[in-house]
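The structure under discussion appears below in the form of structure tokens.
All protein chains but one are shown at their positions in the complex.
To keep things simple, chains are lettered A and B as they appear, and every chain counts its residues starting from 1.
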């Protein structure tokens, strides 16, 4: 049992955490589907790629996780049996926190002997008509940003609660994929018959998203991407090449078109007054033998200096930036310290672990203006995960505030909590809801 | 309120810090101008690029910071109003430490309502004839290294107190800029009419600096720089190209000439027995829309392996090395562990934050011989900043000594302080004042 000081220091951090935990906030990035926002059975929770890929990495064959002919029962049985080697991971911690706090599960671990009772609880609670609202309330989430394809109709849900976000990976990197230009024509009402018309169609998409309540555009970017301007004639030629040959077009043409469309989206964000979230550094399909969504990795051989031209050319566009490679956090801090329109954005994927969050947050919070620190987003696929993920973030944040501000710099607890609320609550509002009176 | 242990642990670190704080030392790198070493009004303090760039980054338009027609009053008013979002930053902490400890300011924060009283105090104290001496004494700084252009006359100041340092960025990278070769001819007495004469002129500059008390040469280097030897014929051709076309010369010629002159400076350091400070990794002008001195950033895509040839070719030249990209600290530690002439040098610019200093120092202090650790330099433009910057460093240093040596390795407090004094005091003497009896 901890002694007085541990009690004190833990007590201080725990008090700050409790203050932070009382606040409601907006989750500015997720993959929630409003029509199926919460889990209806345990498979919806265990199917999260963090569990499938870790169980696979620890030795569970892919065929037992997502092979043909498997039903939910078989998949759950396999996954639960594969959890043992994950007991040390923070992801397993999320799972048990969901089980205990959101479903009243009482066992210390999820095992082949007891998972059915948790599954029953998820099925039972998941059938309650207001389950999504319960989960949002339990997580203190007021609104959650989505990830919407460019042709998503954005209908059938409350866009104040489920905030549309225009995800442009497909438009930018897979323009030539079968059906993409047709979907663009259909959803925008503009036939992309020329390079100029292509950009008109994209602008129409952005305008439609904006009218439907979208508050950001977003994209994930591979390490080799260069967001440099492309001469219009070159871009037009590249577009023709991609129209003619699709995904088989010359890689140089595809790269030129990607940069050109990317900059077109940035111009739309400028016109619409919409932030453009950049998630930089993912290499897709590195492990084709991996499970669904467990095939992508990172490559740190890039510099945000590659993006300086973009940041310079669009001074009125706000760029919330996430980096996947943890050592790039120091560059992100430095760029956000200098560029008014660059904001550190959450802790992404492979860098979304407590020890990485702690180090990255410590660098950010002592050098970047407090109004620019976009603390955290859940990146979740089911609403259950907002609860343990934001709790993890608040624990780290409270620890940093306790140690670095209250203890080392002599701040009052009130001042420290106030700083924490900038990261957790206010800056999301400042950046994505600029029309609101700022909550200074 | 902290309990016993916090008292103890903080007490231990505080005791070590107090011991370190009693020591006088040399500050081996600054941008002090001896004729205007200290602030004469608050604008001299708030004009430090850390404040202007952070206020700008947080939203203050450049025009309100350095626009035409602004007087000091208007600039201060704007900057003070822009400080709110910076209250979390360590730079704001420096400002308040200066205000409180050096100017008797009593308010917890600097605000539009109270800044005039601080300005008045700075003006009043700044008018005292011995103000610079007071500030040096308050900071325990015995001597401070300058940053002198190659044609600086180095006259009119006490070079024992204000130690000249030959800064060669302009000579190396801007040889072709209008006026540079003329200034070189004039200040060296050697007309650089040929490649050979160019190097004679540089040698004359170095000799003059040495005669005037210079104790180091220094340069900041972009990430793409390669300090490889250039064939004399190629170098001569490059010099002719740069003489003919100035800054418009072919980039390859300019790069070859830069490498050639850089190595020429290294040869001068060899001949003069003078350390050559390398500050590696800055990319200039990344953000041209930024405020004065707030436009440069970093790019971590380099390795000190690029400098191995240099370190090998000049075994008798000491290279104090600073890296701008924090992840490169591990390379710096490793190179200093192996190369006798490579020494980790301070904590530079974007890596000069407590959390980065702490991590970098921990790696250095457990793996690099204690006699090679050049702890810290201020990099300051006004003497006021030596006070909070070295205080910040000592706090981090004391914390590392307390945790890693006294608590974890069982060292006595005396032994830990003695190690700290190597970093803070003695090694600067060892490296830059080799003629003195070493203070082992």
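The rule is simple: contacts are C-beta pairs under 8 Å (C-beta built on N, C-alpha and C of every residue); 3 or more make two chains touch, one makes a residue touch a chain.
None of the values given here were measured: they were computed from a predicted structure.
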Practice task
With the full complex in mind, choose from A:12, A:37, A:65 or A:86 the residue touching the hidden chain.
Solution key: A:86
Problem - Identified contact with the non-displayed chain, of B:25, B:339, B:377 or B:393 - result: B:339
Handout entry: chain B, residues in touch with the chain not shown (by the definition above)
Key = 3-9, 301-305, 308, 311-312, 315, 327-328, 330-331, 333-340, 359, 362-363, 365-372, 404-405, 407-409, 419, 440
Problem - Touch list for chain A against the chain that is not drawn - result: 2-6, 10, 53-54, 56-59, 84-91, 93, 223, 283, 286-290, 294-295, 297-301, 325-327, 350-351, 353-356, 359, 395
